[in-house]
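Yeah, one chain of the complex is gone here, protein chain that is, but the others are all in their spots.
By letter and in written order, the chains are A, B, C, D and E; residue numbering begins at 1 in each of them.
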Amino acid sequence: MKFVMAVIKPHKLDAVREALGATGVEGMTVSEVKGYGRQRGQTEIYRGAEYQVHFLPKVKIEIAVADDKAAEVVEAIQNSANTGKIGDGKVFVYDLESAVRIRTGEQNNDAL
Amino acid sequence: MKFVMAVIKPHKLDAVREALGATGVEGMTVSEVKGYGRQRGQTEIYRGAEYQVHFLPKVKIEIAVADDKAAEVVEAIQNSANTGKIGDGKVFVYDLESAVRIRTGEQNNDAL
Amino acid sequence: MKFVMAVIKPHKLDAVREALGATGVEGMTVSEVKGYGRQRGQTEIYRGAEYQVHFLPKVKIEIAVADDKAAEVVEAIQNSANTGKIGDGKVFVYDLESAVRIRTGEQNNDAL
Amino acid sequence: MFKFYHRLAAPVFVLVAAILTLFSPDTAFAADQLNSGDTAWIITATALVLFMTLPGLALFYAGLVRSRNVLSVLMHCVAIACLMSVVWLVIGYSLSFTDGAGANKLIGGFSRLFLAGVGTDTLSGTIPENVFFSFQMTFAVITPALMVGAYVERIKFSAVLILSALWLICVYAPVTHWVWGGGWLADMGVMDFAGGLVVHATAGISSLVIVKALGARHGFPNDVAPPHNPGMVAMGACMLWVGWFGFNGGSALAADGAAGMALTVTHIAAATASLVWMLIEWKKYGKPSLVGLVTGTIAGLATITPASGFVGPVGALIIGVAAGLVCFKMVQVVKTAWKLDDSLDVFAVHGVGGSLGTILVAVLCAPMFGGLGLPEGATIGSALGVQAIGLVATIVWSAIVTFILVKVTAGLTGGLRVREDDELEGLDITSHGETAYRLD
Amino acid sequence: MFKFYHRLAAPVFVLVAAILTLFSPDTAFAADQLNSGDTAWIITATALVLFMTLPGLALFYAGLVRSRNVLSVLMHCVAIACLMSVVWLVIGYSLSFTDGAGANKLIGGFSRLFLAGVGTDTLSGTIPENVFFSFQMTFAVITPALMVGAYVERIKFSAVLILSALWLICVYAPVTHWVWGGGWLADMGVMDFAGGLVVHATAGISSLVIVKALGARHGFPNDVAPPHNPGMVAMGACMLWVGWFGFNGGSALAADGAAGMALTVTHIAAATASLVWMLIEWKKYGKPSLVGLVTGTIAGLATITPASGFVGPVGALIIGVAAGLVCFKMVQVVKTAWKLDDSLDVFAVHGVGGSLGTILVAVLCAPMFGGLGLPEGATIGSALGVQAIGLVATIVWSAIVTFILVKVTAGLTGGLRVREDDELEGLDITSHGETAYRLD
Partner (left out) sequence: MFKFYHRLAAPVFVLVAAILTLFSPDTAFAADQLNSGDTAWIITATALVLFMTLPGLALFYAGLVRSRNVLSVLMHCVAIACLMSVVWLVIGYSLSFTDGAGANKLIGGFSRLFLAGVGTDTLSGTIPENVFFSFQMTFAVITPALMVGAYVERIKFSAVLILSALWLICVYAPVTHWVWGGGWLADMGVMDFAGGLVVHATAGISSLVIVKALGARHGFPNDVAPPHNPGMVAMGACMLWVGWFGFNGGSALAADGAAGMALTVTHIAAATASLVWMLIEWKKYGKPSLVGLVTGTIAGLATITPASGFVGPVGALIIGVAAGLVCFKMVQVVKTAWKLDDSLDVFAVHGVGGSLGTILVAVLCAPMFGGLGLPEGATIGSALGVQAIGLVATIVWSAIVTFILVKVTAGLTGGLRVREDDELEGLDITSHGETAYRLD
C-alpha cells in the first residue's frame, strides 16, 4: 500500500474530497496545518504596523491506498486542488507497510 | 524502527494512552484531525436546516517504536480503541529510517 | 528523497525556521500537536485542585528534502531546537517515494 | 465633574414651577418639566439599545457564520452603527421626527438637521430632546444592522455601507415618521409600541429583496457551513435579550408602570418563545439545540415588540407561543420552499415576528385578554383593520424602495458580490486583511 | 413611542398630591406615590441581574468545563432562565410575596397567579409592582442557574428542567416567603439584604444533595479535564460583578444612599476577596491564577450579599478577607476530604459564602464596626441567634426537600445521568447535536 499525503489550500478541500470520492477513495484523514514555502507569508496590517505572517493556513490530507490506486489518487488531487497560483501545495507519496481497521481487525487493503 | 500512526475516536485517547503505557511506550505525539470514511459524516441541524458535516473529529497518534515492539503496540491500540462501532479508526505502520533525540543527540532506538 | 518530521517546543519554531532557511530549505509544513514523553505532563492547578495535563503543546515540522540534504536538515533542526531541557523533542526521518507540485506538476526534487 | 451653574439653578426652577403650578391649572406647563427619573431611565435605555447592536447583534450573527467570515460580520455591524449614527444626526432624525408641514403625513422636515436648535434645556415630553434623539438613534442603528444577517459571507463591504445609508434615509425615516413622527399611520392610531413595523417589518422585508438580488452563498442550500461558534451566538442573544429591556421598556419614554409592564411582557414572551422553539426541535429532531433555543428568544422578542405597551402577561404568553410556532415554520419555508438564502433568517425571525405581533396586538390589547385596553373608540375589528393597513403599507414601501436602492448600490459598487475566490477564501482575509483566530 | 394619556396626567397628579400633602400629615399616602427615580433604578437593576445569568453566569460556568460540554452548560443556563421566568409568573411570585392568610408564616397565597390584578398603576412601595415582580423574577432565575455548576458534564437535560422547576416552587418560593415575603423569619427580624439565605444558601446546600445522588464525573478526582477557557470564565465573572450592583444595590428598592452604600460595600468585598484568593494561591502554589482571582471575586460577592444593606466599608473589607480565606479552604474540603464532585464549587463558593455572610452581618452591622446599626431592640447576641436560626432552617429545608425532588426527578427521567459513552463523547453533540468550536 501507499500513503499519500497532500498539502492544499483550505478552500480547495471540498473539491478534493469530491474528486477523491469519484476515484472510489473510501476514507481520508484531514488536518489543519500551516505552510511555509515559495508563496512566502502574507503581511497583515494592524494599526498601520505590518506583520509578516510566515505561515499560511493549509490543509493536510492523508490517504492510505492500495498500490495500484496511488497514481490515480495523486492525479485526482493534483487536478482538483490546482488553482494555478503559487501556494497550491504538494502531494507526497511514501510506502505503507501495514494497515489495520480497529473495529474489525481487518488487515491492509481490506482495512482501507 | 517502525512508525505507527493511528486514527481513533477522540474520547478513546485516554484509554489508548494507558494501554500504550502498559506496553512500555515512553512517548507519543498526538494531534486533532478530522476524519472521513465509512462512518460518513454526522448531520447537524441548525434552525431546521440539515448540515452535512463530512468530517468527524478524530485523534491521530504517532509513535516511533523499535521494530520488535511494533506488533505489540498496534495490538494495544487496536484493543484499547475498539468500541465495535463504525468509525473506530485505523492503525497504519510504516518504516522509520532514523530518529534523533534533540536534547542529547541520541540516535534511533536510544532516541525513543 | 527523504521526509523529515520533527517535534519541537513551540517557542523554538522561529529559530528552527530560520536555521532551515539558512540550509536552503524552501518549504515546510507545520502543525500544532500535543506531546507525551519523558517530560511527563505539567500539572495545572485550578481552585486548588491539581490537574495532570498529560499532553504538552508541541509543534510538528514536516520537510521533504533531497536525499543528500537530509543529514544537514536534521542537524540544523537539532541545533536550533535544542534548549538542553527535557522535552526538546525528536527528529524522525523516513523514505519519501515521490513528490509532486500541484501547481506545475513538477516531480520529486523539482517539486520541493 | 465640572460644576454647572445650572446645577444649582435646577432645583430652584423645579420649586418655582411647583409654586406657579399651585396657582395655575396649566398642566401642559407641568408636562414640560424635566423628570430626572424618566431621564435617568431613557439615558440607560439608550445605552442598553446600543448594547444590543454593539456587541449583542454583532456576536449573535458572527457566531452563526463560518470562521473565515467572522470578522467581516462584526465589521458590518460596527461600521453600520458608526455610519447610521452620523446619518441620523445629519438628516435622519429631522426627517423622522420634525414637522413636515405640507408633507407631514408622509415625511418630516429639515428643522433638526445636525440637531439644530437642540440645547441642554430643550425638552421632549419629560426628558431632554437630546436624550430622545440618542434613544431613537440607537433604533436607527440596529435596524439596518439586522439586515446584515441576510447578506453575510458574500457581499462587498462597500455595498453594505452605501445600501445601509440610503436605506436609512429612504425606507426607515419615512416609515418612522408615519408611525411615530405624526404621519398618516399615527393619525390612524396604528399601534406599534417599539417597532414591529418601523424596525422588524422594514428590515425583514428588505432583507428578502436584497437576497433576491444578491443571490445565495456558494453551496446553498446543501453545502453551506454550520454555525462556527454556537456559544458566541448564545452570548449575543443574551445581550440582545437584556438590551431589549431598554428597547421596549424605554419606549414608554418614562420610568413608570407602563415601562415596567412593557419590560415584563417582553421578558415573558421571550422566555415562552424560547421554550416553544426548544420543544419543537426536541420533538422533531430528538435533540433541543442551543442555537434553536436562542433563536426562539429573538423570535419572541421581535414579536412582542409592537405589542409590548398594550398587552398583559397572559397576552405575552400567547404571543410567545405564536412566535415560536410561526417563526420556526417560516425559517423552513424561506429556505426550503422559497429557496432563498436569507442566511441568518432575518425575514423569518424579524420580519415575520414583527408582522405577527403587529396583528396580534389588535386582539390581545383587549381587556378580556388582560390587555391594557384598545385605543379610544376602537373595536378589535377596527384595530385589526388599522394594523393591517399599517403592515401592508410598510411592506409595500420597504419592498419597492429597497428594490430600487439595491439597483443603485449595485451600480455604484459594480455588483454587490465579492469574487467567488474571495467568497471561498473568506471575507475576513480578502476584504479586511485579518484572521479571526490565531490560537497557536 | 406611543403617546399615553396618563403621560400628561402624571405630573398633575404629583402636584395635586403635593398640594394635598401640604395639608395632610398622612405620610402613608406619600409613601404610595410612584418615585420615577427609584423606578428608573430598579428597572435598570432588573436588567443588570438578568445580565448576571445571561450571559454572565452562563459564560463563567461554560469556561470552566471542557470544550465538549460548553454548549450544554450554556443551554442549561438559558433554558433555566426561560422556564423559571414562566414558573415565576404562573405561581412562584404569588407563593413568595402574597399574603398566605392562615399559612402566611410559611407560604404565600394564590392572589397573584399570572400576576392577576397587577396593572400599570399598581404600586409596591414607591415603584410599580410589575417592576418589583420583574426584579424578583431575575433572582428566581439565577438561583436555580447557580446549581448548574454542581451537575455539569453528566446530567440529562430533561432532568435539569424538571428539577429546576420543582425546586423553584418547593424550595425557593417558601424560603423567599419566610425571609422577604412576611413569613416567620421576617417576623423574627432575620437580616438577609439581597439573598444570602434565599439565594446562596439554598442553592449551595441543594447542590451538595444533587451531587450526592448524581455521582461524580468520569475520572473524578484525578483525571477530570481542566477549565477549557479561563478567559471566558473571567469574562463571565466580570459580568457577574457588574450585574451584582443591581443585585445588591437594587435590593434597596430605591435610588438613594442605602442603594449607594450597598453598591459600595459589595464592590469592596468583591475586590478584597479576589486579592486574598490571589495571595493564597501565590503563596501556596507560587503562581496566582486568573481562575483563582475571579473565583475570589464571586466568593466575596456571595458573602457580602446578605450583609450589603447593613455593613459599612470597613465591614466589607473584613467580609472580603473572610470570604477569601474560608471559601478557598472549603473548595479543598469538599473535593478532597468529602470527595464530592460539586464540579464548579457551588457549595464552597455560594453556599459557604452566603452562610458566612449571614452570620457575620450580625456582628458587622454594629456601629462599632462602621455598620449601619442593629435592628431595633436587637443586640449582637440576639441578632446572631436569629441569623443562626434562619440559616439552620434554610439548610434543613433545602436539604430535605431537594433530596425528595431529586428522587422524583430521577423517577420521571429514568435516571439523572446520561449514558457513559455520551458523557465521554460530550454532551454538546450527544444531548444537543451541536459542536462548540469550528475554527477551520
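Please note the rule applied: a contact is a pair of C-beta atoms (placed from the backbone, for glycine too) under 8 Å apart; a residue touches a chain by one contact, two chains touch by 3 or more.
The model shown is predicted, which means the values in this text are computed figures rather than measured ones.
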Which is it among E:M188, E:V242 or E:L325 that touches the chain not included here? E:V242
Of E:M84, E:V131, E:L161 or E:M261, which one is in contact with the hidden chain? E:M261
Quick one: say which of E:L275, E:I319, E:V349 or E:V406 touches the chain that got left out. E:L275
By the document's definition of touch, the residue of E:F133, E:F193, E:F328 or E:W397 touching the omitted chain is E:F193
Sites on chain E contacted by the missing partner chain, in the whole complex: 18, 21-22, 27-28, 30-31, 33, 35-38, 40-41, 44, 48, 66-67, 125-126, 179-180, 191-194, 225-231, 234-235, 237-239, 241-242, 245-246, 249, 251-261, 263-264, 267-268, 270-272, 274-275, 278, 285, 287-291, 293-294, 297, 309-310, 312-314, 317, 370, 372, 437, 439
Those residues of chain A which, in the complete complex, touch the missing chain: 44-49, 51-53
With the missing chain put back, which residues of chain D would touch it? List them for me. 1-2, 4, 6-12, 15, 18-19, 34-41, 43-44, 46-47, 50-51, 54-55, 58-59, 62, 70-71, 74-75, 78-79, 81-83, 85-86, 89, 114-115, 119-123, 127-131, 133-134, 137, 157, 255, 431-440
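In this text, only the chains that are shown with their structure count from here on.
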Steps needed, at minimum, to go from chain B to chain E via contacts: 1
Quick one: point me to the chain whose Cα centre is farthest from that of chain A. E
In whole angstrom, how far does the Cα centroid of chain D sit from the Cα centroid of chain E? 32
Measure off the straight-line distance from the CA centroid of chain A to the CA centroid of chain C, and report it in whole Å. 18
Hey, how far is the Cα centre of chain C from the one of chain D, in Å? 53
Counting only residues that touch at least two other chains, what does the list for chain C look like? 31-32, 94-95
Residues within chain E bordering two or more other chains: 223, 433-435, 440
